[in-house]
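Yeah, one chain of the complex is gone here, protein chain that is, but the others are all in their spots.
Chain nomenclature is as follows: A and B, assigned in order of appearance, with residue numbering initiated at 1 for each chain independently.
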Amino acid sequence: MRGLPSLLMLPLMLAACDGPLSALSPRGPVAAEIAWLWWAMLAGAAVLTVLVLALLAMGFGAPRPARARVWIHGMGLWFSVAVLTAVLAAGLWVGERILPRDDGAVTVHAHAWQWGWTFTHTGPDGAEVRSDNLLHIPAGQPVDVLVTAEDVIHSFWVPQLAGKLDAIPGRTNRTRIVADSPGTYAGLCAEFCGLGHARMRFNVEAHAEWPPLLAADDADTADPDREVRP
Amino acid sequence: MTDATQGAASGGPDESPARPGVQEAEELAIPRNPPRPALALHRELHRVWANDRGLWGQLTAVNHTTLGLRFMGTALVFFAIGGLLSMLIRAQLATHDGAFLDTELYNQIFTMHGSIMMFLFAIPMLEGLGIWLLPKMLGTRDMAFPRLTALGYWCYLFGGLIMLTALLFGVAPRDGWFMYTPLSDATHSPGINADVWLLGVTFVEISAMAAAVEITVTILRQRAPGMKLTEMPLFAWYMLGTSVMMLVGFPPLIAASVLLEVERAFDWPFFDVVRGGDPLLWQHLFWLFGHPEVYIIFLPAAGVLSTLIPALCRTPILGYNAIVAAVLALVFLSFGLWVHHMFTVGIPHMALAFFSAASVLVAVPTAVQVFAWIGTMWKGQPELKLPMYHILGFFLTFVMGGLTGVMLAIVPFNWQAHDTAFVTAHLHYVLIGGFVFPMMAAATWWMPLIFGKRRIKGLGEAAFWVILIGFHGTFFIMHLTGLMGMPRRIDVYPDNPEWVWLNLTSSIFGFVLTIGFAMFALDMILQATLGKRSARDPWGAPTLDWAMPVPSTSYNFASLPGPGMWARVAADVVLPLARGEGVLPGAPRGRREVLVTSVGGARPQHVALLPGNTALPLWLAASIGVFVLLMLAGAYALAGIALIPVAVLVWVWGRGLAPAGDLSPVEAAPGLRLPIHHHARPSLSQSGLFALLVADGALLASLVFGLAFLSVVTVGPVPAPAGGGGADTVTLLAVVVAAVALGVGAAGRAARRRSVAWAGVGLALNLLALALLAVVLGGLDDPTRHARDALRAVLAAYVVVHVLVAAAMSAFALDQFRRAEITAEVAGVLPAWRHWQGFTAVASALVAVAVIAQAGA
Partner (left out) sequence: MRLLALFIAGPALWAVLFAAVYALHGIGCAGLTGPESLGGLWRLVMAGVWIAGLGAHVALLRALPAGRGGADRWLPLTGGWIGLGASAFTLFPVLIATSC
């Protein structure tokens, strides 16, 4: 009943899915893998919903024999185990493929604080380049982001490039993001972190050339006088 | 063979035609009592079981019907408040730059909405349902511990009021309903907001623990004679699962709350990374509670469905045994999923895979139930009455919520969807689909039994449609909102015009949903006030809860259903029960009597005398409330003093258990003479103590887990070598453990020989242990130095509290000897003390090992 209209609405929804923060308009292979996983699961879920509701509607007919072997063993146990195993396998497969690995990927650093981000990458001269709320990465290759936090828990999320990873005080977490082509991508803090949470946004700029030559005002190179926290 | 009922429904997948259980129930033959005039019996029982008159009577009530309804009524009020708060949230989010609430207030409001809905609506609602319904369904007159029911209610009410008051004064919690540290610690959340949550919720959870203990005991020990465990109504299986989960699931939350409150109040750094603590420890403990919590909420609702669907389809449920197995699987599996709330904290993929697998696996028992229900509908002839509407609403909503749940269990997808509006949508699909719809079905089903009124036609159906449309209109597109990147817990989104139409739609339908709930409430009120008198058993139901007058009486059954009486449709047994033909008819001895039966086969064992109306629970809850308020005010020394009245009242409570009056055996049915509980083992209290010790063990396990976690997983500064590892501490601890262990022997001898001397020895040993513990505590390192030092101190304090209670119990035993209450037949507090002492011995040995190992490491 509900599955059908939503299927019919699919084209409309697809058009509406675009947006700078949409996980459904991926701009890199990591996000794309997750997006197809989503569409596959959505299709399966729609079919299952329709199936269950149809069986339910048929229940309102005249009484007919219902055998435990069919309903409980067949549908409840084996059918669901089969479906779930397939979903789990797909999930693990995708998970393994998008994991950061020790393959010499470019590494940048994201440090979260109440309420903003300090990003660091290695500049052309080998020095650390720091920029607030703007992360520079190379386009077309995997980038590992080391995520840390200054005060409370935050979460690093660039929906078009990959899933999110929490920034936790005392820990360094590593996540992999990939942008197919140069451009600017929107990111945000996904873990509630207090009064400034809603405005804890940042941008990711993917460069064709790496490391990029930045105009002086684009980044403030490591400056000992400047505190990490504002 | 008896009539097919839900309880004795046709078997599971193996569908064996021979049902040995029923045969055995028939083996257990109890002759009927001679019939008596029903009205005379009613008067006799009512005098004994009714609440006292007037307002005071309401304050002293301990009756399960009164309190069950009061739990549910109060929960409904909180539901309305939580609903109003959600309307404020939706109003704020309707546009991208809502200026309706400021951020501070918005944060308080969504935190309070979530906390109220979970802790002050859902949990108390299911407790109330269990408390109100179980004795009726199982064929008994009250819960096992009526005073505990009342204590639970008052703790719930006072705790809830504290939280509401905080909201009124603008100091409500504001860190989200899972209160992640370090955001909720003293540095990042100064002020009392977070303390309100920690102390208020813990106060409320006293009621959850109380309810869990007595629901467990009532189901295991108070079923109608011959109602084997394997044949009891499915609702009872579900509630048994729920209560056991509460016994094991709430202690981690209580432990976490206590730790965080101690950190905030006394600067013990459990979660402070600078001093070796770990914010993830909070998350593990919280979700170790938080995920089972979801099933704690769902299981009673599923129990309602397993009760209503067969009754509305006029056929026994399909696969009774399979459903019992599904409940078992859910109870266990749901403790192995908690990390799916932590997929994004940076845990290695293999560990995520374990929890991902467990999370999808838990869908299997759920699917088994769903298909058993649909199969039942195929088998029978479903009637589209009002409760059935809500059941259909459940199916439509919950199936979708379950499927999005499976999606969220898939790790990579979770990395995208976590902490977005997608999760908000999912959790409302399962909570409203899996809990609120079944509860509405339950309300429409049991209203005649509550108020004795029939409903007014039309409004109920209209309310259903408005709710259904409002719900899906609000939450369906919220999945999309989340995938388009909208995080949860934000109040403005000025840069994202693409989210506006989604949010606006959700907000508009949100108000439709609220109108629907208001219509539903109006329908209930009209039915209660203007409805015509309902006939007895209006549904022709198969369960015992309808084998009584409507509205139900204070004592439920004039006589308790014997073998062969509970396994029939309600209509067949109403009259014989009302005329006193069942077991234990009337209240000829002028006291509240219930039958206690064996765990497996429900053979009559003895008669328990239940306490009557008393204000003691109110005073005890109030004195705990004073303690909580003083803690909130930061007056810690005064709070310590406030524990004295609490202790005194607990002592008085225990005094209330003393034997009094006529202790001779009772003739429950012709030829069936049963001892009263003072002369019988194991008593209800003993079963209750076991249940409590299960919870206590879970608390200890949570703390030990914490210590292990901090030692192994946390990558913090290594503590300076712990002091207290010296030879003296090891010796001291060994002596403490030895003293407590010898205390077990003393308690055992005191119990076996009824020996006052051994009770004295036990007291002396416990006091010795306490004195030595004081020295040990003095030798431990400063708990503010390092998280592991702090946890060690907490473990030591855990032992101190337990030995203190053991000492109090031995003193209580001495007092009972002095009053000559302990006799050759009456053991008084002695068995309870022995079990407590035994638990304390094991616990202190474990803690000693942990403390010494830490010092050595």
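Note that a contact is a pair of C-beta atoms (placed from the backbone, for glycine too) under 8 Å apart; a residue touches a chain by one contact, two chains touch by 3 or more.
Quantities reported herein were computed from a predicted structural model and do not represent experimental measurements.
Asks: Which is it among B:T95, B:T230, B:S755 or B:T823 that touches the chain not included here?
Replies: Touching the chain that is not displayed is residue B:T230.
Asks: Using the touch definition up top, pick the residue from B:M118, B:M246, B:A357 or B:L408 that touches the left-out chain.
Replies: Counting the whole complex, the residue in contact with the absent chain is B:A357.
Asks: Going by the contact rule already stated, which one of B:V713, B:A757 or B:V849 would touch the omitted chain in the full complex?
Replies: Once the missing chain is taken into account, the touching residue is B:V713.
Asks: With the missing chain put back, one of B:L93, B:A122 or B:V324 would touch it. Which one?
Replies: Of all options in B:L93, B:A122 or B:V324, contact with the hidden chain holds for B:V324.
Asks: Considering the entire assembly, which residues of chain B contact the chain that has been omitted?
Replies: Interface with the chain not displayed, on the chain B side: 11-12, 14, 16, 18-21, 229-231, 321-322, 324-325, 328-329, 331-333, 335-336, 348-354, 357-358, 361, 599-600, 708, 712-713.
Asks: Since one chain has been left out of the picture, which residues of chain A touch it in the full complex?
Replies: 92, 95-96, 99
The rule is short, and it goes like this: only the chains that are shown with their structure count from here on.
Asks: What's the distance between the Cα centroids of chain A and chain B, rounded to whole Å?
Replies: Chain A and chain B have C-alpha centres separated by 36 Å.
Asks: Applying the document's contact rule, which stretches of chain A touch chain B when the two form their complex?
Replies: Touch residues, chain A against chain B: 1-2, 6, 13, 16-24, 31, 33-34, 37-38, 41, 45, 48-49, 52-53, 55-56, 58-66, 68-73, 75-77, 79-81, 84, 87-88, 90-92, 94-96, 98-99, 114, 147, 151-153, 155, 157, 159, 162-166, 168-171, 173-174, 186, 188-195, 197-199, 201.
Asks: Provide the residue numbers of chain B that touch chain A in the complex, in ascending order.
Replies: So the residues of chain B touching chain A come out as 12-13, 15, 103-104, 107, 175-176, 180, 182-183, 188, 273, 278-280, 315, 318-319, 322, 344-346, 349, 352-353, 356-357, 360-361, 363-364, 367-372, 374-382, 384, 392, 395-396, 399-400, 403-404, 406-407, 409-420, 472, 476, 480, 483-493, 495-496, 498-499, 714-716.
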